[in-house]
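One structure follows; several queries about it will come next.
Only one protein chain is missing; all other protein chains are in place.
Presenting chain A:
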Amino acid sequence: MAAAPVMMPYFGQQISSKSDLVPDWTRQEVSTGTTIMAVEYDGGVVIGADSRTTTGAGNTPLTSPVCVCLFQTQVRPILTCVFGPAHSIELDEPPLVETAANLFRASCYRYREELTAGILVAGWDKRKGGQVYSVPIGGMLVRQPVSVGGSGSTYIYGFMDANYKPGMNKEQCMEITAAALSLAMERDGSSGGVVRLASISEEGVERRVILGNQLPKFSTH
C-alpha cells in the first residue's frame, strides 16, 4: 500500500512580497473549496462534484471501472496510488469498495496531523452492491446511504435530509445529486462551474456533464 502526500511547489514563498510584477493570487497557496456528493441506489452509486477543484476533473478513478473517489482538499492533494492493479491480481477479482475506503482511511488517519482532506469513496462490487463510504478529516470511516462533502456541503444538508428516500432508482439519484450540487454552487463562493456526474454499477462507469445553463433552476435563482 502506498500513500504519499504530493509535494506542491510553493510559488508564494519564492517571490518577493514587494514585487508588483506578479498578481497577488499567484503568491497564495491554492485552496480547493468544492462540493461533492455520493448516493447509493439498488445496483450502484451515483457520484457528483462541481468543477472548481485543483485537479480539474475532481474525480479520479482508482481501478477502473468499479472504484471512483472524490477529493476535497484544502492545501495539498493526496495521491493514493499503486494498490489497484496489484491487489486485483492477488484477489482474482476486482477490489472491494470497502477495501479502497479502508486504504484511504489508513493514510488519512496515520497522517492526520499533516493532511487536510475529506474523501468520499463510492463504487460497486459483487458482494455488497453499491456502497458509499465517507472518510472525513481526521480519518474515521463510515458507510452512509448518502453523503456530501466540501465547503459547499453545509448548505445542502437540509435539502439532502428532506429529499433523499431509501429505494430511489438511478435516474432519481442523478436528479437529486444534480439539484443538490446546483443549490450548493449557488450559495458557496468556492463551488461553481459545471456539474460532473457519474454512475457506477455492474455494467461500469457512465459519466455525464451538466453545463451551467442546463442546471436545474429554483425560484430564488
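To be clear about the criterion, a contact is a pair of C-beta atoms (placed from the backbone, for glycine too) under 8 Å apart; a residue touches a chain by one contact, two chains touch by 3 or more; residues count from 1.
Everything below uses one rule, namely that contacts and distances are computed from a predicted model.
The UniProt record for the undisplayed chain lists the protein name "Proteasome subunit beta", from the options "Hemoglobin subunit epsilon", "CIAO1 protein", "Isocitrate dehydrogenase [NAD] subunit, mitochondrial" or "Proteasome subunit beta". Set against the missing chain, the residues A:Ile47, A:Leu96, A:Ile119 or A:Leu183 yield one that touches it, A:Leu183. By the touch criterion stated above, the residues of chain A touching the omitted chain are 145, 154-166, 179-180, 183-184, 186-187, 218-221.
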